[in-house]
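Just one protein chain is left out here, and the rest sit where they should.
Coming up: chain A.
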Amino acid sequence: MAEMQNENPTILNAADLPTRLRPTATPKGEYAGIFTSVPLPADFLESAPTSDSEDDNLLEEPIDEQEIYDLISSISDPEHPISLGELAVVSLPDISIKPTLPDVPGSPLQTVTVLITPTITHCSLATVIGLGVRVRLEQSLPSRFRMNVRIKEGTHSTGDEVNKQLADKERVAAALENGALMGVIAKMMETCH
């Protein structure tokens, strides 16, 4: 393996990363704990109503920033076996979702913008990381989404160059034809869950 560029990055604790709080299952809150182990004498045989009632089913949950974050934060860094979330390469405030065509109100098209913060300013792997994020999003988001993956301003010495590369569709397509590069990216995405 080539010499590491940043041997000792700061690591965030996994427990401190932003997560979605699940609405608790019962109105009594999470303290249902030991009390759920004893079932209520069920209204039995009246085929138990499944938990997803009609209301629940109709409630739509749109794709939001947290969901994008969950998709990409578990990608591993190509240098360390540590996730991009823990290295703070991607962070929740640096993700935004906006309508692609704000002038057309009914348009379903949306643009996801992800800003990447490399661990050090001269990280040559920034392009690879950007590419990895892009591939993950392209595989995981519906086709009405447009991706915009960029290096956060002022965090990389050749940020503009990298951004140009990441925005250039043809260059991205060419990179994805490269077997060795795809190998690296596949390895990064092994940890996605």
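Everything below uses one rule, namely that a contact is a pair of C-beta atoms (placed from the backbone, for glycine too) under 8 Å apart; a residue touches a chain by one contact, two chains touch by 3 or more; residues count from 1.
In this text, contacts and distances are computed from a predicted model.
Between the listed names "Ribosome biogenesis regulatory protein", "SRP54-type proteins GTP-binding domain-containing protein", "MMS19 nucleotide excision repair protein" or "Large ribosomal subunit protein bL17m", the UniProt record for the complex's undisplayed chain reads "MMS19 nucleotide excision repair protein".
Across A:92, A:115, A:167 or A:189, the single residue that touches the chain missing here is A:189. Here the missing chain is touched by one residue of A:82, A:97, A:115 or A:167, and it is A:82.
Counting the whole complex, the residues of chain A in touch with the unshown chain are 7-13, 15-16, 19, 21, 28-35, 37-38, 40-41, 43-47, 50-52, 56-57, 60-63, 67, 70-71, 80, 82, 139-144, 186, 189, 192-193.
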